[in-house]
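This part shows subunit A:
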Amino acid sequence: MSEKKIGAYVCSGCGIGDRLDVNQLVNTAKRDGKANEVKDHPFLCSAEGVKLIQDDIDNNGVNRVVIVGCSRRAKTEAFSFENVAITRANIREGVLWVRPDAPEHAETTQEMADDYVRMACAEIKYMGIPSGSGEQDLTRHLLVVGGGISGMTAAIEASKTGYKVELVEKSGELGGMVGKMYKRVPTKNGLQGPVDTGIAAMVAAIEADANITVHLNSTVSKTEGAPGRFDVEIATESGSTNNVRVGAIVQATGFKPYDMSQLPELGAGNADVVDQMGFEALAKAAAGGAIKRPSDGKEVKSVAFVQCAGQRSDKPGHLNYCSGHCCTTSIKQAMYLREQNDATAVVLFDDLRTPGATGEDFYRCGQEKGVTFSKGQVSGVAAANGGLEVKFKDLILNEETAMEADLVVLATGMVANSGPNPYLALDLEAAKAAEDTAQVAVLEKQIEVAPPSILNLQYRQGTDLPHLKHGFNDSHFICFPYETRRTGIYAAGPVRRPMDAHQAVEDATGATLKAIQACENAALGRAAHPRSGDLSYPSFRKEGCTQCKRCTVECPFGAINEDEKGYPQYNEGRCRRCGTCMGACPVRVISFENYSVETVGQQLKAVDMPDEFSEKPRILVLACENDAYPALDMAAAKGNTYNPWTRIIPVRCLGSTNTIWITDALNSGYDGVILLGCQKGDNYQCHFVKGSEIAHIRMSKIDDTLKSLNLEQERVQTYEVSIADIDRIPQILDDMASTIEKIGMSPFKF
Partner candidate 1 sequence: MAKREYSFYPGCSSQSGASSINYLRSTQTVCSELDIQLNEIPDWNCCAASIGYAGGGELPRISLSARNIALSQQAHGQQDIVATCAACWLATREAKERIEGHAKIRSGIDAALGEIGLKVESQMPKTRHFVEVLMEDVGLEEIGSKVKKPLAGLKIAGYVGCQTNRPFGIAGESFENPMYLDKMTAALGAEPVEKYEKKASCCGGALMFSEPEKSQALVKDIIEAAYDGGADMIVTPCPVCQMNVEVYQNHINKRFGTKFNIPVVYYTTLMSVAFGKSAKEAALDGQMIRAARLEEIAGK
Partner candidate 2 sequence: MSNQIEKYRRSFLSEVEANVEEGDMVKMCMQCGVCSGSCPMQNHWEHPPQEIFMMIRAGKREEVLSSSSMWMCTSCYNCIARCPRGLPITHIMHGLATYAKRLGLVPKEQPTAKFGQMFWDNLSKKGRVNELKLGLALYFMNGIGPGIKKSLEMQDVGMGMMKTGRMNPMEILGGHSIKDTAGFSKMLAKAFEIEEGNIKNNG
């Protein structure tokens, strides 16, 4: 790496030159910032301005660029230079736009701007140019776990994109649940009845596809490594194992039907009471002829479909969610009966859930075929008169009633085959550590009944994908259905979320893209979403490491294992570059090339600290770059103002906040410190899962530091904010200024 040469470029456009002393900014960059080249331009983002910078890069050896002008979120197309480190001194949104344009404010406004120049120069001095992680394997090879419709779709789609696939199926054949069905719900619009499942064709396509290797009667006994270099051990029933290396994994392990034996009140136990899969078996056996009932083989003439059986219910043992597919599945099955048996088929539902265009078409199609629909609450199913009696309340006719049926189909829900929740073990560890015996008991019980692991991940954080809710491996983010917490491993189909076959196919296709993308990213050593494209990665100084394990425990993505000697072992491909490990490290040995304890620490120290008697407090703000920082930009654009004492530093995630920054700030005389992170808790908004929460916990412990320094607790505040807090955040900043006015300046000014 050649010598660091800093170029600082001051833009005087957008009114900067009118309100600030640009010469002074230039001098600050030179004198305090020690920039090697400093230039100003009235319109820096113009072609001419950009060329000015490019020329310095090309001809003057500038490899560290400081843009003094607008926010890092603005004019990104213009200020995009190759092979240099870039930062911004945000004096437009961060200074000009948040300060009133009046002579009495000119001095403090200029001070703000000068500070941002100093900060940016200090930061860039410690920034390297990331070159991507060393783990750069391109493995155009995927592991797909589960041979149902989701898994088969993933395999076929991956192969179509030029990827090889290892398809692992626990049972002896491909096809999964849909394979056990007689027919399926159509995926296209129009009033058509049930259609062929298409499973046979998929199986045939897979068998004929040289790109796809099928492992039947097999499970994944071990998964090690990271995106681009997962080493997977596939165990067959016979005991032999296969080792394969894959770039990414799609987990499409599907669901099992809810155990209907838990519903004796709905007739479970009677041979003629079946669940939906049971009915599919009857239909399949009938092969297009009349469907017969199990007890005596009599042709079925009347069937009741009981929707939401053991679902959408908070009774213990029931499923508290809706499984999404059962309404259309029952309509489909009722259509079999209409067509094959000319039978009465009554669907007793609470809400008929057939959404979208395809869904509503299918409902209407069922009606056209003469399926009977009734909004009814079933209270009991029992044997009567050689058949069954279904007692229910007809909610439309508002009466308790009953119908006789030859067969009853219970629409029970989906239970995800997702493996144990990895955080159970960690929670148990934590509970034991905290000596919370009640919690320990609860968790131990849960672990006892946890299903066997599916992926057997050799991760510090546990063996499987984390669950979101009800045992499903869904993403927590509405806009990002594939935002997994285990980079390179994507859940698809009903293991991710309750869904029908149509959605499962879409889901598996999407997950396949993400898996492919993970391989491509790994090959280039860059991060996945949300810091996609980021080439920086964490590394640590082994000499300083105390093996405290905080980084391994706190990593939200399970990226850090421990080696035999107890040192952290990074798996860069799994890392999402949030810096939570860096924030966690008490001895500050973890850093990224362009983001480190120093890049932030030096910035906050670069601020010119007025003395105690100047009545010019300084407030350090560490703002999450995902939400708080954009909100501040937007606040500025809307003309919201805040006090001139504030100095804002964006952080990748509040979880990357190392307490040393706070201690340093307090020691350097800052009068207040504000941390702005995302919402935590169950509905967390932090894209790094627990970053914000961890920061809150860390800051709750800062009180001791404050006490030891004899400082007031109010001086350090942590907030959960959102990107929409455009009015609230400036208020938070001003509130701190008021607080300082009240409690007085910090005594630590030197």
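Simple rule for what comes next: a residue touches a chain if its C-beta (ideal position, glycine included) is under 8 Å from a C-beta of that chain, and two chains touch if they have at least 3 such contacts; residues count from 1.
A quick word on the picks: all candidates are chains of the complex that A comes from, given by their letters.
As the structure is a prediction and not an experimental result, all values here were calculated from the model.
*Asks:* Out of the listed chains 1 or 2, which is the one touching subunit A within the complex?
*Replies:* 2
*Asks:* Would you mind writing out the residues of subunit A in touch with candidate 2 in their complex?
*Replies:* Subunit A reaches candidate 2 through residues 302, 304, 344, 346, 352, 363-364, 367-368, 370, 372-375, 394, 396-397, 401-404.
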